[in-house]
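Every protein chain but one is kept in place in this view of the complex.
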Amino acid sequence: MVGALALSLAACGQNPGADAAADGASASAGDLSGELSGGGASSQESAMEAWRAGFQGQYPDVTVNYDPVGSGGGRENFISGAFPFAGSDAALDDDELADAEAQCGEGGVIEYPAYISPVAVAFNLEGIDSLNMTPETIAGIFKGDITTWDDAAIADDNPDADLPSTDITVVHRSDDSGTTENFQEYLSTVVPDVWTYEPEGIWPVDGQESAQGTSGVVSAAQAGEGTITYADASQIADLGTVAVGVGEEFVEYSPEAAAAVIEGSPRVEGTSEHVFAYDLARDIEGTYPIVLVSYHLACATYEDAEQAELVKGFLGYVLSEEGQKAAADSAGSAPLPTALAEEFAGAVDAITAG
Amino acid sequence: MSTDTTTPDATERTRALLTTAEPRRRRTDRIMTVLIWGAFVLAMVPLVSLLWTVLFNGAGRISIEFLTYSMRGIFGGDPSGGIYHAVAGTLIITGWATVISVPVGLLVAIYLVEYGRGPLARSVTFFVDVMTGIPSIVAGLFAVSLFTIFFGPGARFGLMGAVALSVLMIPVVVRSCEEMLKLVPNELREASYALGVPKWLTIVRVVLRTSVAGLTTGVLLAVARVIGETAPLLVAVGVTDSINFDAFDGRMMTLPVFIYRQYSQGLATCRDGQADCVADIALQNAWGAALTLIAIVMLLNVVGRLVNRWFAPKLR
């Protein structure tokens, strides 16, 4: 895997002069108040709404804001100190981690996966709800090598389906997105012979249809017959979905099968104590291998005591059983495996002011 | 021809025009009438379709609750909550932008029409035109850069958005007001001077009053131009789901940003049998907010027209 994919780092930012958050409220343990404003990856937005609502429900005097400015914006603002916490679809790379440590202090960056969601390969074909496809077939279609729905590569795996001879119209994300990067990461890991592009947030194939954002690609896919796209599984509405070949079997997406991926994946080594980044394993039997893993970034120490309490309280809530369930219910994400959630919570608990 | 009927050449042309074959002239006239009606009908098709789409999709969402509650604590497919915070934010930010832009824009227009000569005026005219070409997102980035110099990197508050909008709004105010002021006949100004009225009073009492209808239209157009801006506000003001009336502190939500965010959110996840869960609630919210925004502008228009009626001299 290349690039800043599944490595992650976290940075943390204090908020020196930035007083969007200071409503003059004072923080005291157990009774939080004030305003906490972070931002970053828009993939987390639905889950973030649930988390914010749940946390604000517990502490009515707290307002938490999340600017869905994108992963890059999230990382940049975190490193500059504008966001005390941030969400990012990719972990911090080495340079960014160094910059973040300059902001948070040596070894003071906390980074861990907080949001895991299956990415569905979805298509719009009249009367067909599900198709089996091997990774080679998926890569061939998205690369533009396989151009009609009744191509032998598709038909061989779906003997029962009545496939039309319609042209395949690929719809991809036009913006720079973590979903695209994760999807390409999957293809280039599993079928490097077919998917020869270097995975990045921008789609590499020219001349195909595209649209902005998850809701954009979904509505574009719905608008044309014979379209295929990839999107966060909770958003694909009534489109048909692909059961992806893993080893000998075909796996339909499900949050559980997606969460299983991270359990089986090794943590990236050589990073500091609180940086939990993962190299995703894409070939474990029974798991759904196309997953979006989105990280949270925070600092271990904050100058402002109120801010430290708010970040600690909020991220602690996100990792709690209640928080993970809220996200699963409202965003269709996969709850973190309990053991991992507890490990991450340990790092968050260590947040102090000073 | 009416403008230069005194020259012999024009008289010649007029005669030629009148003596050409009658049927051809009448046919041209009829064709043009049809074309002009046709242009009107043609333009109405998309406009009516658009209004109808907004009304059809948005009307169902409008309720007292929708207009008087914020989205604080609302998530997923929960169909409660509303857009009060976004309405307040839009009115406050656009209000501040107007407070900044209209005096500046109007004074610049007066300067250009009544005083402007020489290099300063020429460069102002030129650069006002250039300003109309500032992409809205660049205006937002500019406001962020400007304010972060003074308030640190995390600064996000309503006035930043108002400043970004002003950068977009001032040139529109100047351009349309300038056109309107130019239309005031010189005879009126000269008559006023002849009566011994000083120039500034002539401008305020004669020029501005004569053109007040056009000026109002110009200002309303400018407000309309910026009230729907999304990109700069997203960058400069951020988003929130709580109510905030203070333009000098804290993030604010505005209607266009709300619409865009709700649209981007897509479908909510509803489990079977879950009560109070509407899968496409975000889209419904977006259309409802769009309808509200249009209604607000409509209201501003009505107010503007009433102002016109009270102040405009009866000319024709």
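Every chain is named by a letter (A and B) in the order it is written, and numbering of its residues begins at 1.
The definition used in the following text is that a contact is a pair of C-beta atoms (placed from the backbone, for glycine too) under 8 Å apart; a residue touches a chain by one contact, two chains touch by 3 or more.
Here is the rule we use: contacts and distances are computed from a predicted model.
Chosen from "Glycosyltransferase family 2 protein", "Amidohydrolase family protein", "Phosphate transport system permease protein" or "Putative monovalent cation/H+ antiporter subunit A", the protein name that UniProt gives for the omitted chain reads "Phosphate transport system permease protein".
For the options A:E35, A:E49, A:E76 or A:D304, the residue in contact with the chain missing from this view is A:E76.
Annotation: of B:I62, B:L91 or B:V138, B:V138 touches the absent chain (contact as defined above). Of the options B:I74, B:A97, B:L165 or B:L220, the residue whose C-beta touches the omitted chain is B:L220. Here the missing chain is touched by one residue of B:V184, B:L208 or B:A236, and it is B:V184. Listed by residue number, the positions of chain B touching the unshown chain are 1-3, 5, 14, 17-18, 25-26, 28-29, 32-33, 35-40, 42-43, 46-47, 49-51, 53-54, 103-104, 107-108, 110-117, 120-121, 123-139, 141-142, 145-146, 167, 170, 172, 174-176, 179-186, 190, 193-201, 203, 213-214, 217, 220-221, 223-225, 227-231, 255-256, 259-260, 263, 286-287, 290, 293-294, 297-298, 301, 305, 316.
By the touch rule set out above, chain A reaches the unshown chain at residues 42, 69-73, 75-76, 169, 171, 174-177, 200-202, 206-212, 216, 219-220, 223-227.
The rule is short, and it goes like this: only the chains that are shown with their structure count from here on.
Centre-to-centre separation between chain A and chain B, using Cα means, comes to 38 Å.
Across the complex, chain A is touched by residues 72-77, 151-157, 234-235, 238-242, 249-251, 261, 263-269, 271 of chain B. The touching residues of chain A, when paired with chain B in their complex, are 15-21, 23, 35, 37, 39, 42, 45-46, 49-50, 52-53, 56-57, 63, 65-69, 77, 80-83, 213-215, 218, 234-235, 237, 329-332.
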